[in-house]
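A single protein chain has been removed from this complex, and every other one stays in its place.
Residue numbering begins at 1 within each chain, and the chains themselves are lettered A and B in the order written.
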Amino acid sequence: MNEGKKMRVLMAKPGLDGHERGAHVVAHGLRDAGFEVIYTGLRQTTAQIVNTAVQEDVDVVGLSILSGAHLSLSQKVIDGLKNAGAEDVMVIIGGIVPDEDIPSLKKMGVREVFTAGTPVSEIANFITRST
Amino acid sequence: MSDNKKRLKNIEYAEAEWKKNVLDKRVGRFNLSKSPTRFYSPLAVSNFNFLEKVGFPGQYPFTAGNNPFDYWRAYAEDAAKMGYRPDWGAASGVGKYGGFGTAEDYRDYLIRMHSMGRTGGPNMAFDLATQCGYDSDSPYAEGEVGRVGVAIDAFNDFATIYEPYTGDLEIDRVPSNFTINAPAAIIIAMYAVLAEKRGIPLEKLRGTPQNDILKEYIARGTYIYPPKHSLRLFRDICVFCTQHMPKLNINSMGGYHIREAGATRVQDLAFSMSNATAYIQAGIDGGLAVDSFAPKFTFNAFGGSMEIYQEIALQRAARRIYARLLKERFNAENPRSMMIRQPITAHIGCSSTTLQRTLNNLTRAVVGGMAAGMSGGMPGVFPPFDEPLGLGHSQEAVQLQLDATRILIYEAKVADVNDPWAGSYFMESLTDEIEAKSLAEMEKIENMGGAVAAIESGYMQKAISKSAYERQKRIESQEEFVVGVNCFTGENEMDVNVNRVVEATYDPELLKSAEDRQKRKLAELKRQRDGKAVSSTLAALKEHARDENKNLMPDICECVRNNASLQEICDVLRDIFGEFQQARF
Partner (left out) sequence: MKITKTVENSWQSLVDGVQAGNIRAMARLITQVENREPGWKDAMKAIYPHTGSARILGITGSPGAGKSTLTCEIADELVKRGHQIGIIAVDPSSPFSGGALLGDRLRMKKIFTLKEVFIRSMATRGTLGGMSQAARDVARIMDAFGKDVILIETVGVGQDEIEVVKTADRVMMVCIPGQGDNIQALKAGVMEIADLYVVNKADMPGADEVMADIYAMLELSSEAGQPTPPVLKTSALKNQGIRELVATLMADSTESNRHDDKEEMRIKEEIFSLVEDEVLRFLRRRWEENGEIAEAARQMIEQKKDPYSIVAELLNQFI
């Protein structure tokens, strides 16, 4: 890693789910762990998320989803990144995700799923280790 | 010196002696900087005035409870003998909370439930598109249609759901619950139009719309317009319901979502009371007398935590604050105006449950049930232990939850005494403390210009976001302990599992195709309806929306009657009111 390099993370809430607690906590935690966090608020379309990820040249996209729509939303973001030539951007998910969906998420390219209660330090460590 | 003063002096002296000879010595022996425990003597509440602070159950200021006993307690023994299951719904109550897919899907599901004997009025969850004022064909609705609730695009959907509700289940016989906020006016209008078409007088309708938009800005995120315009819509609903649907509850406010979003106990209480203040004021601004509508205000719940003493005190403080607010500030005279009517009282909150060693959540929820039983409510054990596993509770978890509640009622007899903590030096001082801190926070908000101003500026949102983050940091640094999460996680610990059978409540195939079917139905409606009538009623709504003094409910009813879609109505109002933008956090 270069000396001036800062890890950049996009924290996004796709869809209409409005529970922001997790996204806020993780955004603050990652900032305090030295990351540059771009937060775009509620109700993001997957196209908006992909555009933002590309323009901001983020290393990681974190999707916070609690509505149960994680399978379709993640797929769209991952496809969008691929179409934009940005498949190397790491996608991680936080929120309420039943265990049985985790294999499908990983298969489509989601690198890790962090369910409720995961310490932010664990997320930060994971990102640092994996990029 | 009066006898009382002398008595207190003696205690003060004794306390000082005790500190010196017993407490400090022990603290020293264990090499601690301070005692890990506290003890409360009469000094903690030296001016305690029972009638002013507590009073008898069912009497102002309702600290000891809204009633000497509630409905369920009156017939608890009968219920045990009959084997009554509340989750199966009573013909006269509301049925199980739910909703999915298209209106047809949900209707068919309800018919199946009815055939199994699970009746009760509809208790509807709406999908996020509906909650945010979008039709199923909106780009925003993509992937959301019918997912977390049923999709409602227009009156025909609403009417479809009610098809099985006739005869014994006619809408004047069973109540309906609508968990809806931003578009509450439209759903209430649909309910009114349905009654009208069935020839049922509006004044017979019962039920509860959530209709608590202010907490959406703070906690749940399904808002549409800026808060001051939402409050105007609330005023219109409040006036309309009071005049035409006097049996319908007007709202179901709460701190529950606020605390789940990260608020502290005091923030939770203060913010929800500030919101309630704004709603009451809106009713009064609408020209109503406070006692004409305040008895129809309800609360769903305040938030909860594992701290049992604190949660008991919170319930007591909340009842006292609300009663005083209504009586002293709004000059209410009817005691019913002054009561916090809520289906559940204390509980632990879903955010206290852990994914790790899930069965422990049963133990946790029992603590919440104890807190409820000891603070004027049914000792309801909530939520089922598998809450954090994903959406949907198993039959096993629901059974254990129900049984736990029953054990607290029948075996532990937790609910046989009203406010058992009344008069406790500790509990009274804790109640006073929570009350004082909450009142101070409410005053701060009042000085900002009230709840609406505090939401517009992002004050409440930022405050709870900060609290949530601070709590997370405390857990990560082991200043706060959560068993199985940040302590006792070694390899000698064991994960205990039980079987879980989740009823396949909703057909996954239907869920998948709901979006397409719903879009087709809406397109068909738009082809068939009288387009001119739709545009002219929408135009009238728009015109009247500009005039802040106009009540919009009659116009919204007219739009509904003419099959305008939910989003079409919301869009007209978006044009005039604008859309809310959350402040940066």
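By our rule, a contact is a pair of C-beta atoms (placed from the backbone, for glycine too) under 8 Å apart; a residue touches a chain by one contact, two chains touch by 3 or more.
These numbers come from a predicted model, not from an experiment.
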Which shown chains does the chain we cannot see touch?
-> A, B
At which residues does chain A meet the chain that is not included here?
-> 2-6, 8, 27-28, 30-41, 44-45, 47-48, 50-52, 54-57, 80, 83-88
Contacts of chain B with the absent chain, listed as residue ranges | 578, 581-585
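Assume only the chains that are shown with their structure count from here on.
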For the chain A and chain B complex, residues of the former touching the latter = 15-21, 24-25, 28-29, 39, 41-43, 45, 67-69, 72-73, 76, 96-99, 115-117, 119-121
What residues on chain B touch chain A, complex-wise?
-> 128-129, 131-132, 134, 139-144, 147-148, 216, 219-223, 260-262, 354-356, 388-391, 464-465, 468-469, 472-473, 475-476, 482, 485-486, 582, 585
